[in-house]
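Structure provided below as structure tokens; questions to follow.
A single protein chain has been omitted from the complex, and every remaining protein chain is retained in its original position.
Going in written order, the chains are labelled A, B and C, and every chain counts its residues from 1.
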Amino acid sequence: MLLSLMIFVPLLGMIVVLLLPRDSEELIKRVTLGFTLIPLILAVYLFIDYKSTPDTQYAVSVPWIDAFNINYHIGIDGLSVTLMLLTALLGPICVLASWRNIEKGIKAYMALFLLLETGMLGFFAALDLFLFFVFFELTLLPMYFLIGVWGGPRREYAAIKFFLYTLFGSVLMLVALIAVYLSSGIPGERTFDIPTLITLAGTPGHALADPTFQIWVFLGFFIGFAVKVPIFPFHTWLPDAHVEAPTAISVILAGVLLKMGTYGLVRINMAMFPEGMAFFSNGIGFWGNSLALLGFVNIVYGSFCALAQTDFKKLVAYSSIGHMGFVILGLAARNTMGVSGAILQMFNHGVISAMLFLLVGVLYDRAHHREINGFGGLAGKMPIYAGFTTLAFMASLGLPGLSGFVGEALSLLGAFDTFKVLTILSTIGIVVGAAYFLWTLQRVFLGKLNPKYEELPEINKREILTLVPLGILTIVLGIWPNFALDMFRESVDELVTLMNTFQAGL
Amino acid sequence: MSLQHYLVISSILFTLGIFAVLTRRNAISILMGIELILNSCNLNFAAFSRFVIPLEEVEGKIIQNIDGQIIAIFGIVLAAAEAAVFLAIILAIYREFGSIRPDEVDTLKG
Amino acid sequence: MVVPLISIILLAPLAAFTIFALLGLAKRSFPRQDLLSTAAMLVALGCSLYLLKEVVPKPDPHTVDWISLGNITFSMGFYLDSVTVIMLIVVTLVSSLVHIFSIGYMHGDPRYPRFFAYLSLFSFSMLFLVVSDNLLGIYIGWELVGLCSYLLIGFWFEKDSAANACKKAFLTTRVGDVGMFIGMMILFWQLDFKTFSLYGEGGIFSAVATTDDKLWLSIAGILIFCGAIGKSAQVPLHTWLPDAMEGPTPVSALIHAATMVAAGVYLTARMFPILTPSSSLVIAYIGGITAIVAATIAIVRFDIKRVLAYSTISQLGYMMLAIGAGSYVAGLFHLTTHAFFKALLFLGSGSVIHAFHAMHAHHDDDHADNAEHDHSLVHEHGSEIPPDQDMRNMGGLRRKMPITFITMLIATLSISGVPFIFSGFWSKDKILGGVLGRAMEWNSIHHYVLFGIALCAAGITAFYMFRLIFMTFFGEPRNQEMHNMAHESPWVMTVPLIVLAALSFPVVNHLWFNKDYVKPPPQPHIQAPQHAYVPSDTKIGFTLFGLSEAEAADEEGGTDTEQSDKAHHAHEVAHNIAMVLSIIVAGLGILLSWLFYHRRRFSAEAVATTFRPVYNLFWNKYYFDEFYDGVLVTLTVWKARLFAKFDLSIIDGIVNGVATITQKIFAASIGFFDNRVVDGIVNRVAEVTWAAGGRIRRIQTGAIQTYLFVVLGGIVLIILIFRAL
Partner (left out) sequence: MGYLENIPSLAYFSPEILLVVFAAAVIILDLLIKNRESQKTAYLALVGLGCTLVAIIITNSFSDANETKNLFFGMIRLDGFAVFFKILLLLATAATILFSLRSEELDAKLKGEYYALLLAVTFGMFLMASSTNLLMIFISLETVSLTSYILAGFLTHSPRSSEAAFKYITYGAVASGTMLFGLSLIFGMVGSGDLATIGQQLPIVLANGNVTALGVLIAITFILAGIGYKIASVPFHMWSPDVYEGAPIPITAFLSVASKAAGFALFLRFFHSGFGKPEVVQSIDLGLLLAIVSALTMTIGNLAALPQQNVKRLLAYSSIAHGGYLLMGAVLLTNGDAAIVNKGIGAIIFYLIVYFFMNLGAFYVVVLMANEAGTEMIEGYRGLSSRAPLVAGAMAIFLFSLTGIPFLAGFFGKWVLFTAVLEGKLYWLAFVGLINSVISLYYYARIAKAMYFEAAEDTDRLSFSKGTFALLSVFVVPTIFIGLLNIFYSLSENIKLQ
């Protein structure tokens, strides 16, 4: 009940916002803020009240479409509650971030944003495969419009590109989804219930447990999620989308939407298709290394692309690609350390990249361009802003003591057990990561002040307000990772033990 | 005369009709082609009804099932109706385009 | 009692920084951040000193779980033994003194409070590194000090040189750190230690004794040492340190002389037990090479701070060499002594710079600009020397600033290894002795070579250090204008100098190092090779060093006991030999530099200009100077230049190059690949689809009979196809 409330409050908010008169903008903003704060409060409550056990809590299951035995089944375990907290946290922050810099159609903007939030929250809570998919897709439309209407000059291109890529992925996912449903039993006993399916897939002899079947279905889902993450060949929508999207939307995109991909990998691919997972990541032969290989490619490729960028936002976008690589690598490890690291990295990257995009936005709102080489010496002009940026950069390049490090380190450490060479090669990413961040820091903040920006105003209270909670999280999780790890420890242990019962694949 | 003869004739008619429809550069001739096609069908129905369906005996009288002939008759009727509509439309075409050459009536395309 | 004390030590500076940061958010700052930070450090110092009598000598780790995953737990904690305590004291002491010094030095800087905040943050990180009982903790502190060094080098970020330097420092060290991390991973999985904590049951050190995978152990050792190479600026990753001199001088003193760069040595010492013969030999060689290379480079520098920077590198090389050669104690001993006298030297130079800088101050207070308007000045390999650091503008300062002079002189004597009354002598001698001892004990040609290198290095050190003293404090002022402005520094700056000068005398250090206060931990994988092969030349070497043939003879095939007391004996002998030699080379070095840089003054300016005829006469009489100049100096200088060239063009080139090259070509091309290929494919697909749409449109001609053709064609096609089926 509580969970449903949390999910659908934003939807309610959307309706309310739609009913408000279009010209009373302040009111609309306030209302939206209110409706995003409620889920945050609930999320914090859940986070505190959540008992760290492998079994799902707050589970609700209501029959929905009998014809396909589809239930409205939601619930949370450690993994989902962590990501829901992240989502709920970014909600109000993004509303604040779009407080001033959305000129036209604030009403539609806020309405779509609230719809988006419902989609994201629901996705993380869904325990019914069909519901899961519907929420997954629910985020598409609002995102399409948010980028397409309020985006930058090439917004139309970026929006449709994002839409097409994701839809393509989800179409393959749909096939796999139906395949799973059909082979989950004889007509009438078929189900979409994720926990049930997981147990079925674990029982030897069942159609779902058949290795070849698992491998194909794994692929179907994997591509679906890979587009979202994004993993190497499917990543090109990301930089465009980020560059064109308004700040708040970039924040959501990097902070939450990318996580939907990796969350899906954990929740579906790893838990439901352990055989397939083993086949792609047991370190034997080409296929056994393929997943880790993708992770490695993401890390190195993303980092080097970032190094090549001169657009501040594009740089951050590519850096996200690099960082998601660590998640993939960690997941490929299939051991407690790697998986926990990956999940932690998901959360941390959510926080850090959100900070980064907010910071880019702050700069853009003032200078109206993002050309890195066009700045210089800002550290003297806006020290607080420089401070936050340094914090975010350092966290992002994996400086110990800040959250970024723990996730990356654990992922690498976990992966090293199975994929020695790939992991060692991946460490290149750490150095290059440092390289492009520091280089950017230098080009933007150090050196002589670019006279153009003599009058650049310092970051204001509202912007600080958006950054502080994220900054605190970054530091706290860096100093005390158990704070987050405690949430999903049991879930991960269960997952890992489940996966380790399947080794060789075929 | 056996069934084959009828079928051969009807096929010839049908082919001629199709040929006319495809090649004629005049809407009226196309209509004629269509009529040929329909009539070939009617011939078929009649012929089949005559030769395929066995005679049956009801109260000592030998009776021929005439479903086919009935269909043929309806076919003729519909053909007539169709011809009427077709001609009307050809008139409209002539009014709008000043020609009834089908290949000149091609403003809608792509 | 221990835990709260250490907590205080750690938290005091952290608090100082936090206050600054939080107030900074509100666009405000603490009225006297400088006093705050200094006070914090003094508190830490007090606690450390208290620890000295409190804990030691029984070492005990105090840990808490940091990350716990299933069956694996990473704990964080303190480990206190004599070495920790010594490091604590050294760090807190130097740090406090630098704080005090900075109050004077940084006075009037636009970002004065920020500077102290950074210093506090650094102190915290460094202390954290020191007390950590596990690799992960060390790694964390390791990176944090790196960050602080980054922030402090780039403190005057308006200077492009500074901006470049801080980036370079961070990146170069990061390369090493990655190596270290890989090493850690190998320890964790490959050697299957499944932990990062070093001490206690199940700690790495207890596990290492049982493992027999020598190969991977060596690799791990070397990789972890990579971290030290980066941080302690060992060849080939040393080039960042000279550039790091772009930072304010107190920073150089604290971070780039006394503490952070020494962290590498500390780490290597900490990892002493996992070293294998091969890995320790690698360490020794890198140390030795670094020592000599850096020393030779230092000879030709004119920037006072750069000279000190290179000398620091060289001294660090010494320490590495010592640890590599197995003389653990000597290494740490030199670490502490060096920390004091090198800090002193830097602060001294700082005071000199300050003296000159006051002059600049009333020109223009802004550091950004003095980088600019000095273009007139001599360029040293590209990067211009700020005039207030150029020794060619100095000279004759001893009268102007006596305290600075005397204190610096003491430090110089100490570093040059002037016998008996200066601590530097003892520590250096311990190292030389240790190396030679290991050489004789093992009859290992390698260690003889290393000993030779170390000896040269010692001599050259003495030479260039005195060159510095002579050029700076003796002789006539070369730049009268600046000389007139110069003045002795205020007491806040001189007091630290005096304290440090006091510490440059043996007293303190001997307390620690001469009565087994520090004991080397066991090295399970290193023992003297049985039936050591004795090359003939080393035999000769023995005779040279005054061992009798007999002694040399029974070196072969002795039993273990004989081995051990032979080892003892060898060390005895070695120390005497080393002491003698080191005194000789030191004296030689000082003498030479006196001849060049003190005496030469006569001939050059005065005579030549004033009394031409007399000068010619004298000139014809003494051709010594010219001779020295012509032959010796040019030779030495040329050789050093050679090194310098190598250093600057090659290694610097590589480090800088990598960044630019990847950026310019590699990354750019990847970006290209991204746009053209990956996106390209997608776009092609799209275009093809679109084109197909166009095709189909063209079939839709609008002529009804074409449509009918299609219908009939379709029918025929279907029938034909399915006829075949």
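Just so it is clear, a residue touches a chain if its C-beta (ideal position, glycine included) is under 8 Å from a C-beta of that chain, and two chains touch if they have at least 3 such contacts.
Just so it is clear, the structure is predicted and the values come from calculations on it, not from any experiment.
Although it is not drawn here, the omitted chain touches the following shown chains in the complete assembly: A, B, C. When the omitted chain is restored, the residue from A:113, A:145, A:234 or A:263 that touches it is A:145.
Considering the full assembly, A:66 is the residue among A:66, A:189 or A:454 that touches the omitted chain.
Across the entire complex, the residue among A:159, A:194 or A:337 in touch with the chain not shown is A:159.
Listed here are the chain A residues that touch the chain not shown: 64-68, 108, 133-134, 136-138, 140-141, 144-145, 148-149, 155-156, 159-160, 163-164, 167-168, 171-172, 174-175, 178-179, 181-182, 187. Looking at chain C, the residues touching the absent chain are 689-690, 692-694, 696-697, 699-700, 702, 704, 706-708, 710-711, 713-715, 717-719, 722-723, 725. Touch with the hidden chain on the side of chain B covers residues 10, 14, 17-18, 21, 27, 30-31, 34, 37-38, 40-41, 44-45, 47-49, 52-54, 67-68, 70-71, 74-75, 78, 81-82, 85-86, 88-90, 92-93, 95-97, 102, 105-110.
Here is the rule we go by: only the chains that are shown with their structure count from here on.
Inter-chain contacts peak for the pair A-C. Between the Cα centres of chain A and chain B there is a gap of 66 Å. Taking the mean of the C-alpha atoms as each chain's centre, chain B and chain C sit 101 Å apart.
Remark: chain A and chain C have CA centroids separated by 40 Å (rounded to whole angstrom). In chain B, no residue reaches two or more other chains under the touch definition.
On the side of chain A, the complex with chain C involves touching residues 233, 235-236, 239, 301, 304-309, 336-337, 340, 377, 379-380, 383-384, 387, 390, 394, 399-401, 405-406, 409-410, 412-413, 416-417, 420, 423-424, 427, 430-432, 434-435, 438-439, 441-442, 445-449, 458, 464, 468, 480-482, 485, 489, 492-493, 496. Interface residues of chain C facing chain A in the complex, by the touch rule stated above, are 21, 24-25, 27, 65-72, 114, 139-140, 142-144, 147, 150-151, 154, 157-158, 160, 162-164, 166-167, 170-171, 174-175, 178, 181-182, 185, 188-190, 368, 659, 662-663, 666-668, 670-671, 674-675, 678-679, 682. Chain B makes touch with chain C in their complex at residues 18, 21-23, 102-103, 105-110.
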